[in-house]
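Below is the structure I would like to discuss, written out as structure tokens.
One protein chain omitted, others in place.
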Amino acid sequence: MSIAVITDTLASMIRMATPLMLMALGGLLCQRAGVFNIALEGFSLVGAFAAIAVVQFTGGSVWAGLLGAMVIGAVYSSLYALFVTKFKADNIIASIAMNMLGAGLTSYLLRTIFNVQGAYSPDEIHKLSMIKIPIIKDIPILSCLSGQSIVTYFAIIMVVVIYVVLFKTKIGLSICAVGESEVAAKTAGIKPNLIKWQVVLMSGALCGLAGAYLSTISVSQFSEDMIQGRGFNAFTAFVFGNAHPVFASLVTLLFGFADAIGIRIELLGMNISPSIIKMFPFVFAIIALMISSYTSKLKKLGVIGNKKKKEKTA
Amino acid sequence: MAVAVEMLNISKFYPGVIANDNVSLSVNEGEILGLIGENGAGKSTMMNMLYGMTQPDEGVIKLFGKEVHIQSPNMAIKLGIGMVHQHFMLMPNLSVLQNIILGNTPTKHGLIDVKQAKNKIEEIMETYDLPISLDEKIYQLSVGEKQRVEIIKALYREAKVLILDEPTAVLTPQETDKLLDVLRELKKRGCAIIFITHKLREVMAITDEIVVMRKGVVTGSLSTSEANTGGLSDMIVGRKVDLEIPRGEYQPGETVLNVENIHALNQRGLPALNGVNLKVARGEIVGIAGVEGNGQAELIEVISGMLRPTEGKVILKGEDVTNKDVRQRREDGLSHIPEDRLGMGTAVNCSIRDNLILNRYYQRPYCKNGILDNKKLHQLSEELCKDFGVKTPDSTYKLGTLSGGNMQKVVFAREMDANPDFLIAAQPTRGVDIGAIESIHHKIMEVRDSNRGVLLVSAELDEILSLSDRILVMYEGEIVAEFKRGEADERTMGTYMTGAKRQGGENNEE
Partner (left out) sequence: MKNKNDSKIMSAARVVGKQISLIVLALLFATVFLAVSGYEPFAILNGITESLTVDIAGTIRWATPLILSGLAICVTYKAEVFNLGVDGQIYMGAAAATAVAVIMPESMNHGVSVVVIFLTAMAAGAAFAMIPALMKVYLGTDVIVSTLLLNFVAELFIEYLVTGPLKSPEENMNMNASKVLNENTWLPRISFLEPSSANIGIYIAIVLMLFLTFVFFRTAFGHEIRIVGANPVLARYAGIKPKKTILQVMGLSGAIGGIVGAIEVTAVQHRLLAAFNPDFGFDGIVVSLLANNNPIGVLFSGIFFGALKNGGINMERITDVPSAITDIVTAIIFIIISAKFILPKIRNPKMKKVRSSEGGK
């Protein structure tokens, strides 16, 4: 394989990983605060739709679309936040309901607002230009980092920001405390529900942006099945990445790589069914899931990772 | 000295229950108030109101003379109230430092100022002689160390009023002495302390004033100098209690359980049992004393068949059952009253019947070819409820509708119904009131007197001392001492429980 092909594949990996990264970041914030959030799929779908709608109504502004998707994603997720805090809803069931509601609402609004079924492209869309980073763009292989969209760079910055917030700030400590033990956090004067609201809204905004990336940057249309299980892959990514922003993002790159390889195979015209190729990221995710549960089981059994052997029986 | 806390005419109602009825108490600066009473007497509810976890329906709370409405723990903390809960409020996977600064975090440029926090905590540790490593994770600490973290946490927030809810329940006598020293030091520095306990010896040793509660009301309020233990226990129970359980003559028969050189790992994969040997004969109660977490739970799991040992043998009635599963051992005559009644012993969302029939549902005549005879099962469970005095109109009610004592009766009924030759009783009286304790102790004694074997595991030394024929002390997965009935007192056992001493050579040879 030539260097150009490798660079190309890596660039495509980063493009594929961007929405997963955003979703995973949102999901892991929730996870840290003890909110089980598999509604990433639904949040993103709403975001993808919102972005296209805003683009249409602002005469083609993708910027407005991205921003609108974040806002509407957060607004949509507030319903989930309301149910998990105020009504003490079962997180799993409420999540699935949010996914289902997202699918129903977008399909309904597609008919109602745009009077089409299945998919819609806005009349006019001013695509964002990709950002070329000087110097890096001329380094072989590393140049895959250049020429990405603003959202990709935003996602990478968010990895760092969320890392710092989680592990170096007061609010991060509060988030982790709520996830560890709500009662105990309460006795320390923290309001668990307030924390949960914050992380869920944050995940809504991040997923909204992820959806907008798919509908306004990857392609220029909204279609009903556009998230295609990415939300669940993102979920697996942060589970595998131990809810750590850096590790989780690296896992999303792995999934992105599976996608990119699939595209490569298709381009090369190898005789593999596209359906099988589309399976790659899911199979990857299942393997990742198996590995992560196996290692955590070993860890529990003390076979690996017990750095401090001195642990007292308590 | 100024009054620190006044709680005046406090009442608190829960649906169908009066938790506190017109209760008043007060404590001065530099004074220790002992708040005593049975489980469910309403002590914790009073303290939860003072700490803002819940609000009184009637009555007034005053702090340093000013009326306050404490809406949340946050507010209580700001007002200078600190509480050390009975169940520690700590995050197992966070570090000691993170736990202490949680909710009161110093920051610099928006980031946590670790240095400043450390300085302040180290000062506290030095003043009160409470050493601990700040970077360890909570789950790596012993129970005593966890409690130390809780106290440091309160002091870090500059608590002027400190509430301790049964702080000594989990400590060895030596650790208790250490805690009492810390409390004296705090008192000297003007802290007002409310000390909840049911151990009268400690109350007499350290408090200045005593308030006794029973069934939600104050039954006595007096100075410690005027009090004596006999009078206090009558006030606690409301009647004379007979703490001496009548017992038959000690005539150990054949060995019913023989545990040989057991090694086992705990859930985290670390060695929990390191070569335990013990024997239980028919007609005797063998008590296992020790600080919780020294392998007792694993020992019980190994004997009952829930945990496979890595080495060693379990012999039940002369037959090697090491490789048999739980059900086979139960059929061989083993019964088990588990320590964690809610977590292991019952299913609260199932009916009382479902809980009672667990040993029987798959056996004839209750079940033929996998099909249940619901009529016979119902009959069985109704009979058991009657025989064991479970207070319920009908055994189809959910188990969760019962009180702790009644749930324990359900567990007893189920386990005794199997007519066991050998009974494991782990913390059999935890969380049940004194009246029920008496009847449970009688039941255990009945098992012994009907020529069957009992292994009693308890963190309550009183219970071990009053029931056991032989006492074994466990420390770090080993049996470090053995006493005959009447040979030991709490203090000597305490030195073995903390590992300060051990009986020489091989342990527990008869």
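Note that the chains are named A and B in the order they appear, and that numbering of residues resets to 1 at the start of each chain.
Methods note: a contact is a pair of C-beta atoms (placed from the backbone, for glycine too) under 8 Å apart; a residue touches a chain by one contact, two chains touch by 3 or more.
None of these values were measured; they are calculated from a predicted model.
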Considering the complete assembly, the absent chain touches shown chains A, B
Filtering A:A4, A:I92 or A:L267 for touch with the omitted chain leaves A:I92
Among B:H85, B:R330, B:R430 or B:R470, which residue is in touch with the absent chain?
B:R330
Could you tell which one of A:T58, A:S107, A:S121 or A:Q221 touches the chain left off the display?
A:S107
Given B:Q296, B:N406 or B:T429, the one touching the chain that is not displayed:
B:N406
Among B:N99, B:T176, B:T392 or B:S468, contact with the omitted chain is made only by B:T392
In terms of residues, what is the contact footprint of the unshown chain on chain B?
14-19, 39-45, 215-216, 304-306, 325-328, 330, 336, 338, 340, 343-350, 354, 357-359, 361-362, 367, 370-372, 374, 391-394, 396-398, 400-406, 433
Contacts from chain A to the absent chain lie at residues 38, 79, 83, 87-90, 92-94, 96-98, 100-101, 103-105, 107-108, 111-112, 228-229, 232-233, 235-236, 239, 273, 275-276, 278-279, 282-283, 285-286, 289-290, 293-294, 296-297
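The criterion applied here is as follows: only the chains that are shown with their structure count from here on.
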Show which residues of chain A lie in contact with chain B when the two form their complex.
164, 168-170, 173-174, 176-177, 180-181, 183-191, 300-303, 306, 308-314
Contacts from chain B onto chain A in the complex sit at residues 51, 53, 72-74, 77-78, 83, 85, 88-94, 98, 101-105, 107, 110-112, 136, 139-143, 146, 153, 265-270, 272, 293-295, 476-477
